[in-house]
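Quick one: the structure is below, and I'll ask about it shortly.
With one protein chain held back, the other chains of the complex are shown just where they sit.
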Amino acid sequence: MDWMYFLELAVNGALAGLMYALVAIGIVLIYKSSSVPNLAQGALTMLGPYLVLAFAVQAKLSMWLAIPLAMVSMFAVGLVIERVALRRLAGQPVVMILMMTLGIDIFLRATALTVWGGSGRNMPLGISDAPLFLGPLLVNRAYAIGAGVTLVMFALSIFFFRTRMGTVLRAIADDYTASWSVGISVERGVALSWALSSVCATAAGVLWGSVQTVDQSLSLLLLKGITVGVLGGLDSIGGALLAGLLLGILENVASGYLDPLLGGGTRELVVAAVLILTIMVRPHGLFGRQDIERI
Amino acid sequence: MDTRTIAPELKVAASAAAATRVLECRDVERRFGGLVAVTGVNLHVDRGEIFGLVGPNGSGKTTMTNAITGFFPPQKGSILLNGEDITGLAPHKVARRGVARTFQNLALFNGMSVLDNILLGRHVHMHPSIWRTALYPWFAKPEEVRNREVVEEIIDFMQLENVRDEHVDSLPLGLKKRVELARALAARPSFLILDEPMAGMNQEEKAYMARFILDARDERGVTVLIIEHHMDIITGICDRMLVLSYGEVIGTGIPREVIADPRVVKAYIGGSHAAQ
Amino acid sequence: MEATTANGNLLTLNNVEVIYDGVALAIKGVSLAVPSGGMVALLGANGAGKSTTLKAISGLLKPERGEITRGELHFDGQDIERLMPQQRVRRGIVQVLEGRRVFEHLTPDENLVAASAVTGCNRAEVVRRRDRVYEYFPRLHQRRSSQAGFLSGGEQQMLAIGRALMTQPRLLMLDEPSLGLAPFLVAEIFQIVRRINQKEGLSVLLVEQNAMAALEVVSHGYLMENGRVVMHETAEAMKRNPDIQEFYLGGKEGRDFHQVKHYSRRKRWLS
Amino acid sequence: QAQNSIKFGLCYDLSKAYTFVTPQIVQAAKDYATLLNAKGGIEGHPIEILVQDHGNEPQRGIECYEKLKREGVMMFDYLSTPVSRAVLPRHMQDGNVMLQSFVGRGDAVDGDVFKWIFPIGPTYWGQMANDVAYIKSQHKGNLKGVKVGFIYPDYAFGQEPIPVLKTLAAKEGFDLQLFPNPMPGRDQAAVWTQIRRFNPDWVISWNLSAMHVVAAKEMKRNGIPMEKLIVVNWLNEVDINNIGAAEAKGLKRGTNVVGGKDHPLMQQIIKEVYGAGKGAGDAKNLDDIYYNTGLAMYSSMFEGVRQAIKKGGWPLTPAKIKDGLESLRNFDANGFIAPVTVTAKDHGGGGKTRIDMWDGSKWVPQSDWTAAYTDVVDQVVKEQSAEFVKSGK
Partner (left out) sequence: MLYRRAGIFHTSYADDRRLFPIPFERWAMLALLAIALAAPFMFSSLALTSYIRPWLIWSAAVLGLNLVLGWAGQFHFGYAAIMGIGAYASVHAARHGVPWEIAVVLGGLMATAVGVVFAFAALRVKGLYLALSTLAMQFVMDWVISHVPAISGGVAATLQAPPMRLLGQVVKSEAGTYYVVLAWTVAVTLFMLNLRRSALGRALVAVREKDYAAAVIGVQAFRYKLVAFAASAFIGGVSGSMLIYGFYHAVTAEQFAVNVSIEVLAMVIVGGLGSIIGSFFGTAFILLLPGQMNAFIAWAARSIGLDVGVEALAHIPYMVYGATIILVLLLEPMGLGKLYGNVRNYLMVWPFGYVRK
């Protein structure tokens, strides 16, 4: 066995996995603070970088101004989504909320296509493409930077949920009515979680956009994000991080060794299989909260 | 009434007639993680009895009923129903042996009407299947009609005529509890477990409910285990009772005597409100 | 059947009507008043509309698709009908919901912190209020860092009340706090509420089925029936009323349930 | 039945994976039609271009076919390997013409079997054969031991040239390794780690536009020189721009049509269509080689139809169109494409491509229009079409 090969697959897989986790953190953020499973996160991840480009290219601003501006705009987008689409559905069965976010996803994607067209755009972050070696190990520089940003986001999120606002959001996720009864503004809490998650999506989208160019296919990151989220347990930030690492390493290693044998496409297969098996063993993901059902 | 629906019930009755002991729990223990919810509980309920189970909040009463009905099987000890060991049996199997129960937090099927809820109580006497459904007019219809007759009789007994077609979620709490009892009775159980059936009721409603329970025992031969925090109910309708505290038995016997026991008073009833 | 609208009333309801879902008329012109610093009980049979009345006051009808279609709602002399629930909480109205809806996945500590958010007080103040709650409910202090969902019924009820106190209310509304509690706990909780009422001048509106316990601590009582207030008396007078005795207090001696027959009730107080 | 116009059904993927190219091709088809219609159409009959989206889903392609068929369309184009493959049997059954230029399936050039299918111009198979021939020429005619990595998105289009590639690898003795990449094909980090380990002499990338961009970037990150990369024809100016004109230096592309705006047909369109404000889209697309590709495709179609009307007269029938297309002789649209000669046996018409290299500012042809390994390709064609006859799939 070629250990270097294994290690390289594992390390680069881990980096990619952390970037998946970045998409997942957005999903977890919303779920943890309002019990809404957000399937529009993919579309938000696509929308963010488009806005960055709109500011940077169309309005000719510097990249470092465009990104914060886009984040602010995305913050607003999150607020709007809550106000227009979700407020009415508060308290409805989860299928409907699920469908609503899917509808938003489809709608946003089609809108982006109409506005910006189908061809890919560059996201010039100025990350050098020169190979980066750690000893004999080649590390994918763009992914490494992404992984770093993920870790920062992770730390911020953990910190956020420790604050009083974070506690309030978790309370909302537990029980809307009880939250209202003690004067928590559920609407504002949910809106805030969407807004923060949209900002998170912008970060994820910009990084992924720099790796794989910006176009509508960014929205397909949803699948990876939601898989990581569920695997980690939908309301566990740490779980998302760990699941991202796990999944990234696994799919990279598996495809490295199995693809030549099975003729391709094993990556998706392995991911799916791992997901099914993990959920069978741990029905709430790795670290998800247990449902408390008092009989 | 069609004989086919009664047959299984008769069978239960026949075998139980020999032994008068409907339920027997021996040295039951159930833990949740590190928490010991009940331990070393011995109790038995005889045919035709109304048996009261009381204790402070969190003392393990509901846990006991969950152990009996198979939701949280005990980790130690055994449970016998009509002499048969049912320890660890799945809930639906326990139900098929003639045990029905209601829940502390209400467990009605909210998407349905009162009638459908009670009809579901007849489930163990029906044979739902794809084929019967597909060929409804020939196979399912006669069965539906047969069971509907039984259900209408229960509705009559529980005085639920005027809410028959209402959706259960819009009913007030007291009526819901009554519907749940009706659903339990619809199965024609030999043993009925009631978990706080009168929580949130006023005196009058309590009296109503007590009447239904007594009638169920007297007219239908149901043996009852009841959990209640209303002491007047316990002393008023129970033949025997048992007190739990921190998962252990601290007293058992005739109600009037048990509630006078200083240990019970201290752990459960408290100073001045003994009558409640 | 009208509420005294004399001055000194913290809360007054005048002829309030509530409809659920646009079709179900739940309360039909309820009028009542809670005096400043007083304790008032609201009694009534199942489905009489007690919870609906409380929700109308706290603004929690909306999530259940209910709305006030008529009547006036005044708190501290001001019309509050248009306010959102959180605004009402800020003014000092808080409701403890029926069935102890605590935040199950949070610890008691976090439950209390979450409830303090609305008033926007600083950290020291939060700690002060929390400690005060723990003072009233020492049991909670013992279990402060276990998940609230696994607390026993009584502890959850204490937590729910404690959580409401965190908002520093002026009017505390309790919806069946004794539901499913052991007898000694019922007594304990009522005593605590009484103590808070006396020590801090907190007004209390108490909805109870357990009339015996409730009438021990309140000064006045209202009786609801079928969406209407049908009686308003002092606690003493209510305890003496023969109908109340029969239907709510269970007679003098406790009843022999074996003697109860199926009967249709006689509604003596309905005109 | 009193229809006077010539209807073309363009069932394209305008909404999913191919949106980078389909609008330009539609635009080209429409502009060309406008140009001709202004002069009275083809032999006096106006051209009508009907466009519908199929999202690159086979079943929606079928839907599109069924619908347009009932609207009197006899010539269809799907511009997608998976969709063409799915609809093909219906064309065979109904006897309607399918235009299949530049997409799969490769064996459809066999006119004996695929009577109604016209992949005029090079197929992916021919293009792949030419790529290999080019590599061979770079190794002084000996491919023994040369390592070739093939990276492709793991679905019909990417898989299409594999039979030819494998046959050639066996014949020439080069070391071939396949690197499938799951759709949507953007996340290629994993694959490139593997490719770097394989240490190939050449990488053939069967990707689509933005996927090429990712591939090129990943190559840089993995320290593989750009010179080693040969891409399939679906890479345009936008992509070069996204890679970076300087970074892309040395990249090679299999090319089917002449790019740029110099060609007289382009000039004519710029003057007469865009000059008159009748362009079907943004004028900046005229810089895009995909626009030229569209023009190339439809110039042979229109010419075929012209022949059909000339020979068989109006009204058109599918059989007449077939005849017309099969009488294209050495047609090169005035030097726009390599000359094609379509016959009843050969619906491809020659299948010539050339290799272009990006030199940092423009494309430089590295070879002539050629068709290499025609025997090998023919053999694979025969095998596969025989298989089709046998199994009907």
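Some notes on this structure:
Every chain is named by a letter (A, B, C and D) in the order it is written, and numbering of its residues begins at 1.
Here is the rule we go by: contacts are C-beta pairs under 8 Å (C-beta built on N, C-alpha and C of every residue); 3 or more make two chains touch, one makes a residue touch a chain.
Computed from a prediction, not measured in an experiment: that's the story for all the values here.
Among B:L80, B:V124 or B:V265, the one in contact with the hidden chain is B:V124. One of B:V36, B:L80 or B:A107 touches the chain omitted from the figure, and that residue is B:A107.
Among D:I6, D:L36, D:V73 or D:L88, the one in contact with the hidden chain is D:L88.
Interface residues of chain D with the unshown chain, by the touch rule above, are 14-15, 19, 23, 26-27, 51, 53, 56-59, 62-63, 66-67, 70-71, 81-82, 85-86, 88-90, 104, 155-156, 159-160, 162, 280-281, 391-393. Residues touching the missing chain, restricted to chain B, are 69-71, 90-92, 95-96, 100-101, 103, 107-112, 116, 119-124, 126-130, 132-134, 136, 140-141, 143-145, 147-149, 152, 183-184, 187 (touch as defined at the top). Contacts to the hidden chain, counted on chain A, fall at residues 37, 85, 88-89, 92-96, 98-100, 102-111, 113-114, 117-118, 226-227, 230, 234, 262-263, 265, 268-269, 271-273, 275-276, 279-280, 283-285, 288, 291, 293, 295.
In this section, only the chains that are shown with their structure count from here on.
Under the contact definition, chain A and chain B share the contacting chains C.
Taking each chain's centre as the mean of its C-alpha atoms, chain A lies 36 Å from chain D.
Shared interface positions of chain A, i.e. residues touching 2 or more other chains, are given as 294. Residues of chain C in contact with two or more other chains: 150.
Interchain contacts (touch definition given at top) occur between A-B, A-C, A-D, B-C. Looking at the complex, you find that chain C touches chain A at residues 58-60, 63, 84-86, 88-90, 94-97, 101-106, 110-111, 113-119, 126, 147, 149-150, 163-164, 166-167. The part of chain B that touches chain C in the complex is made up of residues 32, 35, 55-58, 104-105, 159, 170-175, 196, 199-208, 210-211, 214, 229, 231-233, 235-237, 268-276.
The touching residues of chain A, counted against chain D in their complex, run 5, 8-9, 12-13, 15-16, 110, 113, 117-122, 129-132, 138, 140-143, 211-213, 215-217, 220, 251-252, 255-256, 259-260, 263-265, 267-268.
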